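Only one protein chain is missing from this complex, and each of the others stays in its spot.
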Amino acid sequence: MSKLTHLDGEGRARMVDVSHKPETKRRAVASGRLTCAAATLDAVLEGRAPKGAVISTAELAGVMGAKRTSDLIPLCHPLPLAKVAVTITPDAGLPGFQVSAEAITTGPTGVEMEALTAVSTACLTLFDMLKAIDRGMTIEAIQVDEKTGGASGDWTRRDPAAS
Amino acid sequence: MSKLTHLDGEGRARMVDVSHKPETKRRAVASGRLTCAAATLDAVLEGRAPKGAVISTAELAGVMGAKRTSDLIPLCHPLPLAKVAVTITPDAGLPGFQVSAEAITTGPTGVEMEALTAVSTACLTLFDMLKAIDRGMTIEAIQVDEKTGGASGDWTRRDPAAS
Amino acid sequence: MSKLTHLDGEGRARMVDVSHKPETKRRAVASGRLTCAAATLDAVLEGRAPKGAVISTAELAGVMGAKRTSDLIPLCHPLPLAKVAVTITPDAGLPGFQVSAEAITTGPTGVEMEALTAVSTACLTLFDMLKAIDRGMTIEAIQVDEKTGGASGDWTRRDPAAS
Amino acid sequence: MSKLTHLDGEGRARMVDVSHKPETKRRAVASGRLTCAAATLDAVLEGRAPKGAVISTAELAGVMGAKRTSDLIPLCHPLPLAKVAVTITPDAGLPGFQVSAEAITTGPTGVEMEALTAVSTACLTLFDMLKAIDRGMTIEAIQVDEKTGGASGDWTRRDPAAS
Amino acid sequence: MSKLTHLDGEGRARMVDVSHKPETKRRAVASGRLTCAAATLDAVLEGRAPKGAVISTAELAGVMGAKRTSDLIPLCHPLPLAKVAVTITPDAGLPGFQVSAEAITTGPTGVEMEALTAVSTACLTLFDMLKAIDRGMTIEAIQVDEKTGGASGDWTRRDPAAS
Partner (left out) sequence: MSKLTHLDGEGRARMVDVSHKPETKRRAVASGRLTCAAATLDAVLEGRAPKGAVISTAELAGVMGAKRTSDLIPLCHPLPLAKVAVTITPDAGLPGFQVSAEAITTGPTGVEMEALTAVSTACLTLFDMLKAIDRGMTIEAIQVDEKTGGASGDWTRRDPAAS
């Protein structure tokens, strides 16, 4: 069980000591998607309202959500985020929305959780804005696509955001 | 575009007026899952540590996350939650973890977003606690399974939490 | 000093007891403005980017800020907001941006502070997004324009948002 | 539009990457004022209660508000604040209150927004504590007076806090 | 174990369902104290600074802390607080400070935790402001003194705040 770093020798949850780790630049990219009915996507793309309103609200919520990561995830370290960007792309093939987030920090731990929280919050916000017309939507495939920096080295998912 | 209640006539994002809606009991159930490598599930189930530590931490994070819903989702109304419960079940068939959340309020709007945020936060917490041994995990199928109460009536997903 | 309701008989700051007050519908409208250089307004209105990005970000920040009012203002009661809407209008005459916010609750106290906090947060967000090209901007004339509901009755500012 | 650093090439709101910027000492001073009726100022200055209660509550709220800046302003980076001080001075000439705030950090970005948020929160708190006796108050002239540190160099407003 | 209401039949932590409970007026009083060296108390009482600054800061922190109770205590219900007041009294006999808090709500659950969190936050703030001159201080005797309202009836501690 020593591999589960968030538990001590007795299985007690703890925030791992990172005080001995150097502060280096770290970057993570995560993705996910919201699938909905074709008519729901159309309502966003073809409505009278600026099509950006739903998408830009969810992108902004994702950026702000990333800043709340250590408030939400009990054992996450607070990190001074250097960059967060969220991109939402309508995808008629799903139908639905592809969501991607990039997070960068200069710190002792990685930013995968910040990128994942950004994606997750953006998907929830899309859901909130569209649920009045489509209760059956689903949030899918939230995952880390790549990470760079840190002692464990760089890593890229072999099948990033496969849909 | 009038169907998108979170946008006004000009496509401006807003928090919808619910002051004319009666306060009634409302309940929502949402679900989702984290899929991981079989070895990751084994580390949780067969480790020396109390197997509950990973799961109970994520369940608690889900409950607390539900209480932050209106902080995270820009146009969500703050609601006096009357109950939140999160249940995480290991599932060797995935392999991974099934996550379910129930939220109840007495208020003018529904609690689907609170239930979804609980599931989402619980999944992110599982991810955080297991990512040191498995970077390739995926959060899947976050959706509303049922809702009761409110003017729009009761609703049950036809294929709840199909895995 | 008894008129200062937030102080007790000994001048001690306190959150006033509102448990005896009935829950009624209350509404408040507040306004303010950001004045900037004409070139700054032009950058927002005539840029290649969708002109809505700066404005919609600030409007959304205003809505979310209203929900944090009781976290920020020490003696404010937490309120279940029923509606928040923020409207930002470019105004070449200033030059700058007119900001207006409406807040509604059903509760025992008024929502002036929520409307004011929405305006204030929206103005700060405009400032943040434009400060790279204009450090000399000023936030002006944040005030309550009208309030309805509550024991003290309705009230309208005689010179609302005079600019 | 490239001058609007908070928007990417497509006008999408983002938190700008500051990971390449050195951590240096940065300081900002901001100011603003609350104007009120003469009788309102008198109630604070001549009341039976310690006159400091209204002012010290608002000063403290300003300090705490500065720490919430990155929660409130969507694209603000979280910063490790090294100092925040807020000073409120009654001013019979307005009549009202002059508010000033100083913020210092050692980090990759400036602290203008933290100083402005401190001033803004202090003004809102004054308003909250006095609104029972004076609904017509106005928050005026919130602006940056000076900043030091950072690649863009030092800057002083030519007409600081002109009233 | 059924007596431990925060655990379900399987020992899982949950937020108890209170949707069937009537909203009634509830009040709780809690107390505690900070004991310090006599010289520390003297520094507060006899210093050049207004003696109220340390005490009023801690009282205000207590009021604001009460509003964060459901954020801090995992299974606490969010409550619309109707009143919070914190009183700190220097006590040469300890030597130290007596801290008392009163909380009132109209809701389905009690406010003991809000009153206790107010006392606790006020004590921590006193500690923070005085620790530069006295590291050996101790927070003592945080307890509920009385509660009224709710199905379980009124209750008064037999030895309230005995010091």
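Which chain is which? They are A, B, C, D and E, in the order written, and residues in each are numbered from 1.
Note that contacts are C-beta pairs under 8 Å (C-beta built on N, C-alpha and C of every residue); 3 or more make two chains touch, one makes a residue touch a chain.
Given the structure is predicted, the values throughout are model-derived calculations rather than measurements.
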Taking the entire complex into account, which one of D:4, D:29, D:44 or D:64 touches the absent chain? D:64
Since one chain isn't shown, list which residues of subunit E touch it in the complete complex. 1, 3-7, 10-13, 32, 43-44, 47-50, 53-54, 57, 60-61, 64-65, 68, 71-76, 112-113, 116-117, 120-121, 123-125, 127-133, 135-144, 147, 155, 157
Interface with the undisplayed chain - residues on subunit D: 25, 56, 59-60, 63-64, 67-68, 78, 80-87, 104-106
On subunit A, where is the contact patch with the chain that was removed from view? 8, 12-19, 70-71, 74-75, 77-80, 107-108
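The rule is simple: only the chains that are shown with their structure count from here on.
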Comparing C-E with A-B, the busier interface by C-beta pairs is A-B
Repeat of interface B-C, chosen from A-C, C-E or C-D - more than half of residue-number contact pairs shared: C-E
How far is the middle of subunit A from the middle of subunit D, if each middle is the mean of its Cα atoms, in Å? 32
Going by the contact rule already set, what residues in subunit B reach two or more other chains? 12-13, 60, 64, 68, 71, 74-75, 78, 80
